[in-house]
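Missing here: one protein chain of the complex. Every other protein chain is in place.
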Amino acid sequence: MSKLGVFDVAVRYGKVPALSDVSFTVEEGERLFISGPNGAGKSSLLKAICGAAPTSHGRIEVDGDVLNGRSPEAIARLGLTMVPEGREIFGTLSVEENLRVGTGIRRDKSAIETDIAEVYQSFPILGERRHSNAGALSGGQQQMLAIGRGLLTNPKLMLVDEPSLGLAPNIVDQVYETLVNLQKDRGLTLIIVEQSSARAARVGGRMVLLRGGKVVGDGDAAKFAESDLLNEAYFGQDNSKETA
Amino acid sequence: MNAIPQLFFDAMSLGGIYAMAALGIALIFGVMNLVNFAHGEYIAFCVFALIVPSTDAVAVMFIGKAPAILLIPMLLSIGALVAVASEFFVFRHMRNSTPVAMMISSFALGFVIQNTLLLVYSSRPKAVSLWPELNKPVSIVGASIPLLQIIVIVTTLIVVVALALLLKRTRIGLEMRAAAENFTMARLLGVRANVVITGAFALSGALAAAVALIMVTQTGVADVRMGGQIMLVAFIATVIGGLGSLPGAVAAGFLIGAASVILQGFLPLEARPFRDAFLYTLVIAVLLLKPDGLFAPRSSKPRV
Partner (left out) sequence: MAQTHKQKRLSAWSTPILLIAILIVFTFLVTLFGDKSLARMAAQTLIRVTFVVGLWIFVGNSGVVSFGHAAYMAIGAYCSAWLTLRPQMKGLFLPDLWPFLANAEWHVFPAAVVSGLLAAIVALISGAAILRLTGIAASIATFAFLAIVYTIYSSWEGVTGATSSVVGLTRYADQWVTLAWASATVLAAACYANSSSGLALRATREDEVAADASGINMYRHRLIALVVSAFFTGVAGALFGHSLGVLNPNSFYLGVTFITLAMLVVGGIGSLTGAVTGVLVLSIIIEALVRAERGVAFGETTFALPTGAQEIIIGIIMILVLILRPAGLTGGRELRLRLGKR
């Protein structure tokens, strides 16, 4: 069974369709990039998966459990966590409190403290500033905090929306290094929205390419970087070709 | 008589009542952006829960007969229950409504509660004698202060500290603060929306019950309209404190209490009936200078 299955999913805001006929599956431990131009529906797709936006059609499954119609908090309990675009950390809470918000759903209470210590080990700056307001952190630090906060829900599947947004290139490298290491250590399944296909190719993994709310490509990220498909997705005409 | 300590205690005890009422409103606004106009009627409801339902002028104690040790937790639970029920029957069905629609429906709900009280207890104010011994004066730093004023001040401090501890030290408190700042994100991290909202309403209702107990002891009257005025002041306190900011609500509550006592003390005699008009004008002036309140949380500005 796939870790995540997305079947024929459509999302609409009022009468405006944001996604239609989106289907793909993700295997356990896989790294999947979702890419495409602005307005392609990348964020809508992540929101639909984590329950923040209702689907108007189709089915989404995690480990065979259907997610449609479940609340975000119920979906989080299935081991899925979201690191949203713009980080959305709780600015008035301390760094440590941010990390603890998501621990309420865990059964293994005893492991929480070691996990927090582990996050501080991976991101020493967070440990140093554990008692200060999270709002005072820099953008890169906030991104680390958002990732750490997601990890503390003890997820099996992590969705990361545009982790490079608004960060300096060297910080972005650091973020990706962290994500790749985490995946290695914990066997996480990772789904990352990344607008830069070059970046995705460099990190390596599979890539689903969206355009106009539809899947226009699905394959190895490195191969995409060489093919015309990317160009077509970003600049091409509406009658986009289907890919095999 | 020593006028300055007297004024100080008046201001602190009045401010304490306002602060507690404002906290009840700010809590709910924080977690669900609801301006809850029904809050004043929670207070009135708790006052009337003390006496036997009847339209007679003389009030017969009902719950009010119980000894304080039973009465206080009982009334706090009643307040919590009324608030939770109002969420369950009304606001739960409006989760996707605009804040304006929710505000108007809370106004309507307040009216329903008030008129139900009117129907059951009639509109005549009733004399209620709850713990009259607390109104005996005691002498402190040369001023003669009713014991109750000191109790009010101490109670307010206890309530504020207890609430702060609850919010700072407990799981539900952490979830409430997270939800107050970013509800969707909190839910994505597994925070149960219904638990947090129900918790906030329960706390808010219990605070209303505390205000009710103090008011009824202080005034010795049960009046259907008693919730209205305090609610208005409490609202203004939450707005001045920066909507959704709990420390702001407390500070602004004390500030308005002080302003109102000072106006009462220093306005010329013929202007005193107009005290509230001066007070509200002052409030509008403060809002104009600081539209987000004096203690607005940093994240309250809409992002463009």
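We just call them A and B in the order they show up, numbering each chain from 1.
In this section, contacts are C-beta pairs under 8 Å (C-beta built on N, C-alpha and C of every residue); 3 or more make two chains touch, one makes a residue touch a chain.
Everything numeric here is computed off the predicted structure, so don't read it as measured data.
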item	value
Neighbouring displayed chains - absent chain, whole complex	B
Touch with the omitted chain, as defined above, among B:7, B:118 or B:166	B:118
Which residue of B:101, B:127 or B:262 touches the chain not shown here	B:101
Selected from B:22, B:239 or B:255 as touching the chain missing from the view	B:239
Absent-chain interface as seen on chain B, which is shown	35, 90, 93-94, 97-101, 103-105, 107-109, 111-112, 114-116, 118-119, 228, 232, 235-236, 239, 243, 273-277, 280-281, 283-284, 287-288, 291-292, 302, 304
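Note that in this section only the chains that are shown with their structure count from here on.
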item	value
Touching residues on chain A, where the partner in the complex is chain B	50-52, 71-73, 76-77, 81-82, 84, 88, 90-93, 97, 100-102, 104-105, 135, 149-150, 153
Complex contacts: residues of chain B adjacent to chain A	171, 174-175, 177-178, 181-182, 184-193, 297-299
